[in-house]
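Every protein chain but one is kept in place in this view of the complex.
As written, the chain order gives the labels A and B, with residue 1 at the start of each chain.
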Amino acid sequence: MKTDGVKLHPLASGDGPEPELMCIFGTGDLGRSLGLRLLQCGYRVVYGSRRPHSSAVVKGLNTLSAWALQNGLLAGRQVYLCGNNEEAKRDVAEMATKLGLTVVDKGSLSAAKEVEDFPLQLFPEWRMPLYVAFGLSAFFFLYLVIRDIVYAYVENDEDISYRIMISLANKITPVVSLIMLALCYLPGAIAGFLQLYRGTKYSRFPNWLDRWMLCRKQLGLLALGFALLHVIYSLIIPARYSDRQRVISNVLNEVKKNTTTPLYFDNTSAWRNDSLYALGILGFFLFVLLGLTSLPSVGGTLSWREFSFVQSTLGYLTLFLSTAHCYIYAWDRFLRKSTYKWYTPPDSMLCLIVPSVTLVLKLILVLPCVNRPLMRIRQGWERNRPKDEMGELKATNM
Amino acid sequence: MKTDGVKLHPLASGDGPEPELMCIFGTGDLGRSLGLRLLQCGYRVVYGSRRPHSSAVVKGLNTLSAWALQNGLLAGRQVYLCGNNEEAKRDVAEMATKLGLTVVDKGSLSAAKEVEDFPLQLFPEWRMPLYVAFGLSAFFFLYLVIRDIVYAYVENDEDISYRIMISLANKITPVVSLIMLALCYLPGAIAGFLQLYRGTKYSRFPNWLDRWMLCRKQLGLLALGFALLHVIYSLIIPARYSDRQRVISNVLNEVKKNTTTPLYFDNTSAWRNDSLYALGILGFFLFVLLGLTSLPSVGGTLSWREFSFVQSTLGYLTLFLSTAHCYIYAWDRFLRKSTYKWYTPPDSMLCLIVPSVTLVLKLILVLPCVNRPLMRIRQGWERNRPKDEMGELKATNM
Partner (left out) sequence: MKTDGVKLHPLASGDGPEPELMCIFGTGDLGRSLGLRLLQCGYRVVYGSRRPHSSAVVKGLNTLSAWALQNGLLAGRQVYLCGNNEEAKRDVAEMATKLGLTVVDKGSLSAAKEVEDFPLQLFPEWRMPLYVAFGLSAFFFLYLVIRDIVYAYVENDEDISYRIMISLANKITPVVSLIMLALCYLPGAIAGFLQLYRGTKYSRFPNWLDRWMLCRKQLGLLALGFALLHVIYSLIIPARYSDRQRVISNVLNEVKKNTTTPLYFDNTSAWRNDSLYALGILGFFLFVLLGLTSLPSVGGTLSWREFSFVQSTLGYLTLFLSTAHCYIYAWDRFLRKSTYKWYTPPDSMLCLIVPSVTLVLKLILVLPCVNRPLMRIRQGWERNRPKDEMGELKATNM
């Protein structure tokens, strides 16, 4: 497929019975699909050679996938245009609008290079979150291999390497998922404190915080992916050979005791075990709801109040349930000496740091004494600036 | 965030090379995002003070989320406009259409209050279904706490309170899910009988039925949510401490018998148990399909025949499978006296009433002798009204 996109040249105005004539330079898949779509929209289409000697070229639309064009999946998508002739650009922009696209003017043809490079990027907004996910996974993988597999081999001289496939994966996925879910909400809390400190919401956040907040959605979706894996890994446990063998040997031990007393049923364990599962299930359920609202077609149907309710209220509830789920799992492990193999803290302890901090920060922010001023700031009030200076457009991130 | 939305004032016509000038009153997040988007669409934007001294003000767009604006998720969304100057309103409506919005004219500025209140509502169309869900859940929670936990404590003097976390939740979720699924299809059946009785589809339904039918989608999605919870709760069972203990004690009992005969395998139990699961799984699978088609981006790609096939045929099949699933679960419990603790019927019996009624009503409606006249009515035929009087637009709910 050719990546140099499509150059368009409007030849005739759309007035009168005669439909508008568009000249497409580029006969790649994209050019062909675009041509078909334009014909369907009542344009007349001409395909030009690769070397336009003309006159009034508009460069753009190359971020579209031929596939999306052929399937009419253009509604609301952004496209970039650049060109030296304002009129031609407006004609193309109008055509793009007819296709249901949203046009972003990138200025003169000098921006063509930038516009051309755009579709070469692979999921640019996903890069940072993916790095975070891979980094955390790699760290906890090594950490757990040493703490579990190697430790068991060195100290107890037993080979439990098979656990890498599922047991380990089922420790890594929840840990990474919980941390990344917390990382979605941490920047919002930090931003809140920053706005309180600055007394305004209209001054830009530092770049690191800005970039962080812009990839919250991706962080959350990756966390959801890890959570889904964790759920399936956990549900498969009873079907595993190793688990079944353990059950059988448990029974055999009970049998060897050869006692007449019925099996002891520990109510505390039952409570703890069921609460662990219940919290996890509810947390995951809310997490799935969050994920659904991040689907463009769903999120787009929410008013801002509904969206903020889902993303903020439900989001924090999800974080709280997941963190509680993890606390119940860690339970009394913190106290047992056997937990600290080779004097290292357990993974369940490490992964609780970020979520706990996030929840504490949020707790402070929702205290009436802190929340009231913050709300006023977020509604546009500024501590040390008169109202009437707020005329011009300023970027804002909340 | 400010909720008084955005007032717009078109200052110049869009003709000529000069792009149209829009004046936005309101510098909140929404105003800012809207400004950015308009700039991208080739408008010139001016931000006005909070107190417009100008006349031709159009009020609206405040149902949009700044988030949706920033992410170009506007395709096909409805927005409300009101204003006293028709021309200005048309200009704004045209702009909104360019943004991919669908405009609903709410008349003069006197409607501004109504338009302003709209975004303050939180999921208005979800309220009733949520009440139903909460009501049913609360009722069955109390009912089951008394029937299971309290009963066991009083009669057998055993503490099984830990079952509240999962066992009880796993009884409440399927019960509520099944009833609410039936409540999605009951109004349609009632409407059918009403149309048969009236002999026309063009007279409005009573308001209660009208409102009921308008929230079928939400009822169904909530039911799907409960079904999902039920599935996860059921799949986690074998991993539960209490369940494992029961397995072990079962084995110990078998061992104590100390017989040489192999373990008795009851084919009927195997059949019943597997059918129970199979029906549940297939029902849930179809239910998920129904949920997917209710996604705007999916449902919107279906022709009316496809949509009615999915929502009606597949929907009733889902209801049938789920009800059968529940009947197999209840099985012979109905006959055992032990089922009627304290002379109360089991939850599995209570939850079967609504679905059974719905399925019977539908069964009657699909009988050829009943179905033929109904179909003619739904195609516009009216028992006691001449054809040619059908010129003007009438509301219809089917």
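Keep this in mind: a residue touches a chain if its C-beta (ideal position, glycine included) is under 8 Å from a C-beta of that chain, and two chains touch if they have at least 3 such contacts.
Since the model is a prediction, treat every value here as computed from it, not as a measurement.
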Hidden partner chain, touching residue among B:Ile24, B:Val45, B:Val58 or B:Ala93: B:Ala93
Residue in contact with the excluded chain [from A:Ala138, A:Leu214, A:Ala239 or A:Leu363]: A:Ala239
Chain not shown: contacting residue from A:Glu87, A:Glu114, A:Asp159 or A:Asp266: A:Asp159
Touching residues on chain A - with respect to the absent chain: 1-3, 17, 27-30, 32, 35-37, 40-42, 45, 47-50, 63-68, 71-77, 98-100, 118-123, 159, 161-163, 165-167, 169, 225, 228-229, 232-233, 235-236, 238-242, 244-245, 247-249, 251-252, 255, 295-298
Chain not shown, touching residues in chain B: 75-78, 86-87, 90, 93, 97, 100, 102-105, 231, 234-235, 237-238, 247, 250-251, 254-255, 262-263, 265-267, 269-271, 273-275, 277-278, 281-282, 284-285, 288-289, 295-309, 378-380, 387-388, 390-396, 398
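We take it that only the chains that are shown with their structure count from here on.
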Distance between chain centroids, defined by C-alpha means - chain A, chain B (Å): 26
